[in-house]
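All protein chains of the complex are present and in place, except for one that has been dropped.
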Amino acid sequence: MLAWTIYITFFGVLVLMLLPRDQQRAARIVALLTAIAGCVVAFVGAIQQANPGEVATIVKAPWIPSIGANYYLAADGISLVLVVLTGLAAVSGILFSWNIEKRTKEFFAFYLALIGGVYGVFLSFDVLLLFVFYELTIIPKYFLIARWGSTRKEYGAMKLALYSFVGSHLVLIGLIAAWVVAKGQLGHASLDLLELSKVAFPIAFQHWVFPLVFVGFAILAGMWPFHTWAPTGHVAAPTAGSMLLAGVVMKLGAYGCLRVAMVMFPEGVRMWQGEIACLAVAGIVYGAGVALVQRDFKFVIGYSSVSHMGFVLLGLATLNTIGLDGAVLQMFSHGIIAGLLFGVVGRMVYDRTHTRDFNDLETMQLGKLLPFAGVTFVIAGIASMGLPGFSGFVAEFQVLMGAWTVFPKLTILSGLGILIGVAYTLRAIQKGFYSDAPPKPVDHAHPLNPISIPERFGAVMLIGASLVVGLFPGLLMNWIEPCFNSPLSMFARLLVKGGSQ
Amino acid sequence: MNTVNYLEILRLAAPETIVTVTVLIVLGADVTVMRGKSIAARFNVGALLSILGCIFAALLAFTRHTEANLFNGLMVVDPSSDFVKVAILALTVFTILISTSARFTDHVGEYLSLILLGTIGLMFLVSTEDLLMVFIALEFASLALYILTAFNKHNEKSAEAALKYFLFGGMSAAFLLFGFSLLYGISGSTNLREIAVGIAGKGFDPLLLVALVTTIIGFGFKVAAVPFHLWAPDAYEGAPTPSAAFIGSGSKVASFYVLAKIFTLGFVGAEGSAVWHGYLSGWTPVFAIVAALSMVLGNLTAIVQSSVKRLLAYSAIAHAGYMLLGVLSNTPASASAMMFYVITYALTTIGAFGVVMVVEEATGGDAIKNFAGLSRRAPGLSLCLLIFLLSLGGIPPLAGFIGKFFLFSAAVSAGANLGLLWLVILAIAMSAVSFYYYLRVLKAAYVEDAPGEAPAIKVPLLTFLALVLLALLVILFGCVPGLLTQFL
Partner (left out) sequence: MNHWLTILTLVPFIGGIVIAGLGADRKNLVCGLALATSLVGLGGALCLWLHFDTSQGGIQFSEQFDWVPSLGIQYFLGVDGLGLLMVLLTAIVTPLAILASWRMDDRPHVYHALILWLQAGLFGTFTALNFFHWFLFWELGLIPAFFLIKLWGGPKRGPAATQFFVYTMVGSVALLLSFLAIRLATGSFDFIELAGLAKSGVLTTKLQAAFGWKNIGLIVFFGAFLGFAVKVPLIPFHTWLPAAYSEAPSPVTMLLTGVMSKMGVYGFLRILLPIFPDQIRQVLTLLLWLAVATIVLSACAAFAQRDLKRIIAYSSINHLGYCLLALFAATAVATGVNNSDLQKAAALDGALLQMFNHGLTASALFLFVALLERRSGGLRGLDDFGGLRKIIPVFTGLMGISIFSSLGLPGLNGFVGEFLIFKGVFPLAPWAAAISTIGLLVTAIFLLTLIQRVFCGPLNARWAKMPDLTTAERFLVLPGIALMFVLGIWPQFILGAVDATVMKLVQQLNF
């Protein structure tokens, strides 16, 4: 069932490519329908999965037998959470890019190609297949940014593409080495994640190969100090692009860290746990601190993503159930919230005012001109600060709880990050929407368009998702928890030693 | 010595014979029936004939499943070499298909038959285990390639490139011959397997070392590996595009096949070791150095190119580095991975050159800026370009990626204790670099807008068909590599 998310999405790409060039409306509708279909399939498939703690195989067919590669799609609870996130992000991204006029069909074709790749990563249980989908996402995101972006778009796009590529090549080195070693131990070639998660790689080998693979993935997760692609990439990207980048692409990295690097090399994680946590917290604090002094609205959100992804990495580094639960939940939460923030800034504000400079926005009184945008940003900001009631709180809460036992000092430091987070969000709310600066006379010749229906839908959908998860985290926790709790799961090795639980 | 059964020779060399006959037919048809017709018509008919001949030859080679060894290794036929011949013929077909729209010459018959003659040389090259035959076939093929390079008489660069190529080629032939003669002197034979027996147990005497190094130098020139690569960028840039495509594809496949054969068969016992902290002198460490240099220099130099053909030339140098990695790993798995890589690379390269040729004809240049707005002017063409360049850059699920995966995993498996990992890491790092310059071309095609009013580019049908077919193959071999690996 869930595999259809991938097929439907790529089918949508095909349909879009075949559409005549001038059919903009049709292109939008095809894209939206595809995304909705994907989203619905994701939801239904996720709900249908009876036991989220187990890996439910969807398809498993030999692909390249000589190297042990299978076409192996499957899902456990973590995949479910992220697949659902992807579905939501895809739909809302299209709603927020309804106004794309320039080469509409190509935009949506690249967009859906990216989404399809993302679904693929989250559902692949064959390392090579996962890697294939992972790299497949690089190209569409490059073109989305370079073609439809803004501010220094080509630079941002190239930087993002190269960082991703370098990261994935680090992963590739590690995977090849691991494949060779695993072949020696298993007696046959295998790229099956479940099988590899049982191979006991030599400790010395894990010691050097784990950081390689982990950092390779973590580059895309925005791990400090490899995060520098994130702000420039986010800023350069078109609205839907930044929504997807922050919403799901950064999750790809974190997911890879968890699903591949950590599962395959548990001893490696344990050796590098402290370093990862330090980098994560550095990211949290640094990202927040830099966000505090930005003049460009989107840079604020861009750096805030770095900061929030720090929590995901911190959660991963805890190696206890609750921290990992929190990390996965934070992936979901940040996906929703960052998407919303970028939607407001990119679509609602920038597309109308054509500026993201706080100095200009301050004189515009956007809170009064675009009340919906103002309120949405406030709600998103509150959610982003991690105030209770929204998904961010439950997630960061668990991450911090998990981190307390392992890294008490770093946890306190990350509290500082939260505080700066509050400060920059407030600053953005203030400067962006409710400034006290003397207003510039409103340009009546070019009034700002009112917020359109698709935008409202998108915003309400994302806010709703964040609220529902914030108030009833059990909905997702029921999927995530069994994955880590079951002694038979692929994560069991991670949690055996070292973790406090 | 047995009596020679000429019929047997003809039977074993049937594919080559068919191509030879085709050459004659093409030449004959061009000077008789087609005389006075338009260049396009001559090209189409000539191409049709050549392609029919090639397909016929390929079918024969593909289906015969013969194993034979004539004249003590002078002519060796086995399924593996037959498959390589099929690949070479297929590449020739594609080269011819994209050359049909070329307008740089009115000597259609000669041009096509030179391509076919080159092909014949390459086919002989892959089906021998004897140094003498290797040398003759190599020179035979090279001669055709030199002329093909010089074929654009309206372009001075073409002549200059051909001269450069010729001089370097001649020098490499001299090196090769010197090396081969030393080998003969040491072992008393020109047969590879006998050479292996001859040098076994003699340790590393200076003579063997000289033979080894000169052979490597000779082949280094042929496959354009650093530091013997200097001719390549100029030749690729100056040569008519289909010729460059042929140099970069068919000739590469054959050269690497025979290179691997010479060293894995002929220098058994002199491998040495290139593993990290486990260095032993022999030919693998030399290859390792050459491979490393090629990868690094090729990729880094490609970054600064503004001509796409030169860029492809430097990328070819870099790819030669990766392929050498497959040779020096020296296991059956790595050899088959190397062949997979070289064949898919050749397919991709022809495709890339094909696109460059169309763009060159339409815009009058092959600079990156000439590609600006290509996605609007020729969507199908630019999609093909996207697939070719991404495959060269190693993006899954295209053939280039799977090829790299095979190659690198085979290399890592080869060295004891992951000893060759250093070279693989270097290769992967450089492959990440390569992504940058491929993306530059794609950026021009997809992101930038063509200056001014740029009309749609009309892509010649045959060429376009060839390109689409190539693109589909690149995707197919990427997604289902088993189709190809089963023969290697």
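A few comments on the model shown:
Per-chain residue numbering starts at 1, and chain names A and B are given in the order in which the chains are listed.
Heads up, the rule we're going with is that a residue touches a chain if its C-beta (ideal position, glycine included) is under 8 Å from a C-beta of that chain, and two chains touch if they have at least 3 such contacts.
Fair warning: this is a prediction, and the values are worked out from it, not measured in the lab.
Touched by the hidden chain within the whole complex are the displayed chains A.
Among A:23, A:151 or A:430, only A:430 touches the chain that is left out of the view. The omitted chain makes contact with just one of the residues A:2, A:114 or A:382: A:382.
Residue-level contact of subunit A with the missing chain is found at 322, 325, 367, 378, 382, 385, 387-389, 393-394, 397-398, 400-401, 404-405, 408, 411-412, 415, 418-419, 422-423, 426-427, 430, 434-436, 472-474, 477, 481, 500.
Here is the rule we use: only the chains that are shown with their structure count from here on.
Put simply, subunit B touches subunit A in their complex at residues 375, 386, 390, 395-397, 401-402, 405-406, 408-409, 412-413, 418, 421, 424-425, 428-429, 431-432, 435-436, 439, 443, 446-447, 480-482, 485. Interface residues of subunit A facing subunit B in the complex, by the touch rule stated above, are 63-67, 106, 128, 131-133, 135-136, 138-139, 142-143, 146-147, 154, 157-158, 161-162, 165-166, 169, 172-173, 176-177, 179-181, 183.
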